[in-house]
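Sharing a structure below in structure tokens format, with a few things to ask.
Incomplete set of chains, arranged as in the complex.
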Amino acid sequence: MGQPQEPESAADQDRPALGVGMVGYAFMGAAHSQGWRTVGRVFELPMRPVLAAVCGRDGAAVRGAADRLGWAAAETDWRALIARDDVDLVDICTPGDSHAEIALAALEAGKHVLCEKPLANTVAEAEAMTAAAERARSRGRIAMTGFNYRRLPATAQARRMIAEGRLGTLRHVRVAYLQDWLVDPDFPLTWRLNRDKAGSGALGDLGAHIVDLAQYLAGEELAGVSALTETFVRERPVLDGASAGLSGSGSGERGPVTVDDAAVFTGRFASGALASFEATRFATGRKNALRIELNGSLGSLAFDLERLNELSFHDHTEPAATAGFRRILVTEPDHPYLEGWWPPGHGLGYEHSFVHQARDLVRAIASDTPAEPSFATGLQVQRVLAAVEESAAKNAVYTPVPRA
Amino acid sequence: MGQPQEPESAADQDRPALGVGMVGYAFMGAAHSQGWRTVGRVFELPMRPVLAAVCGRDGAAVRGAADRLGWAAAETDWRALIARDDVDLVDICTPGDSHAEIALAALEAGKHVLCEKPLANTVAEAEAMTAAAERARSRGRIAMTGFNYRRLPATAQARRMIAEGRLGTLRHVRVAYLQDWLVDPDFPLTWRLNRDKAGSGALGDLGAHIVDLAQYLAGEELAGVSALTETFVRERPVLDGASAGLSGSGSGERGPVTVDDAAVFTGRFASGALASFEATRFATGRKNALRIELNGSLGSLAFDLERLNELSFHDHTEPAATAGFRRILVTEPDHPYLEGWWPPGHGLGYEHSFVHQARDLVRAIASDTPAEPSFATGLQVQRVLAAVEESAAKNAVYTPVPRA
């Protein structure tokens, strides 16, 4: 292709370092590492992220991960990680049951914090974290929730268009996050199927993403919800090792699934727009189908994570004879986040959202500006999820989402 | 293309006539007329449908319609139509408020009846109609509800595959019927926006179709529902003429919309599968997007009426490396209803569903076999819609669907 890319003259060493310490190094840890390693190679940044240390409980394993993922040091105690002088930012990639404790300690210690979603396993934890983040903010610290799907070029472009008024008055938001990795009844009982570790099932894992994305794109909050949840397969094979691999279990023992397999819920936005949501791990054949469509009086937008470089837009102000949903390839230089990447049509992948998240967080820290989604935003999503669970427990009755 | 079609030797005149009398000649009447005119030209039938008479209140208009649509006679009183000796079957294409009265009279008079959906505007009416249909059945009369979307090759093929067990245990059914013809707040106040005439709004018009189609494909009934409904635009321009054209109104007067613009609801099937439904006339840019997806333990099926010659199928028994949703062009000779039409790949249109409906009804009458969807089926759909309205009136609480 034809567009040469000009080298920057910025001298890397002149910029202040931002030491990152990451807790957890499984799927999310690997994705965040890719973000931290890559962000400074692609974007002009006011600070220089340094992969200072990674933390995990098993010493040998965490040293292997540090080596493989590019972290300078390894720790086995997250308190030690937080205590390190070379760690300015604590990046929390653990299961939800440890988010609150780590985040509170890190903020207390004067660190910036990036915390994976869902922010916490309970509203109470999320409230404590938000309060701590607000206190820390007054001392110049930034706390951010890791709703990475806001940071795909297509979703960011959608938000831009909605903010510009291209949809007019919002009428409908329909969202689904469809996966199928639990269809097999012999898929093992991982931590994600354990309420004590994961908080909830598809709802917290997938539902948190779509509630955040829907509210972010809509530019408004859900007022209330009505929900049904279901656990289709109630017992699964127990894993041999602790949080071990997924190759199954020799024992034949089965244990209870204590989270939801699927949640379907409807809701109303503050403006009166109707919403419908579905989060499931039983949508056979759908691998990662986070789909959102918004219909407004002037137009509509649709997105599917399985085609993440595309955005579908219908402009209702066009004459009817030439109107239709257009497929925007969100790979143009004018699109969000694209300035650092490739020529038009050269698509990005899933993990680029973490590079972009790192970019935006570094810029917020450098400019001492609050970052979105803040912990307060993460808390509000938690309140929606709690209202969903409350409604599901009360025969689907419409349940308002408490306001902050 | 290469496949010649052999002429039939059947002598048209040897088969008994089936005199059809149609009430109403607007959109549905035109579509049914096309069905009656065409069916005997495409399919081998045991009886010969004759377009005996059409009925409407305005004498000049109905004579024009008879002439244009191919009906031998015109009537201005539906009781006179029913009384005609040359009418064996009464085809009811009027708004829902007159279905019960006409159907009851026709069945009483010993006629077969085809009634457009929704079967009636209330459960009580539908119950009376069903009872009458059952009495008439004992006298050899057939009554059928016009859920024509069962009779597209793609939906019929889907039903066939589900009946063969290709989906395994059903987990999810997600259905939407999305249109956008009310987005413009100046679209006029037609009869479809008047509760007295139409019974309900998107729910009865579109929701009836998707509830029937979902239950038909799933092969089971909904056990209960939880619903939200909304009327986004509460006043619209009054039409000048009676049932006049849509070109708007000169007076500037506005009247109240007394039906729902949209309904979103969730539900549980008898087997425990989760369902989500959406019926709306405010999905900007979606013209006729009746979409249904069913996920089961062995596979999934998906359909979109905007691409009505296609069926999407995922076979979960395939190795993961080569599995995926396949787009079946439902235009092969082996597909339902295709024996009479064109070579592979030569797609059919919307109105072909009425040709197929006519085919199946004629065959049922000729063989004195009950036809599906029966009035009892139409009644059960009505009960679902009533439960939806009841739930919507009761803060979305989960509302069981009464069993027959």
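Note that the chains are named A and B in the order they appear, and that numbering of residues resets to 1 at the start of each chain.
The rule we apply is simple: a residue touches a chain if its C-beta (ideal position, glycine included) is under 8 Å from a C-beta of that chain, and two chains touch if they have at least 3 such contacts.
Because the structure is predicted, anything quoted here is derived from the model rather than measured.
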Assembly size in copies, with 2 chains present: 4
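What we mean here is this: only the chains that are shown with their structure count from here on.
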Geometric centre distance via CA averages, subunit B-subunit A, whole Å: 42
Subunit B - residues contacting subunit A, complex: 171-172, 174, 176, 180, 183, 226-228, 230, 232, 262, 264-268, 272, 274-276, 278, 280, 282-286, 293, 295-300, 314, 316, 323-325, 391, 395-398
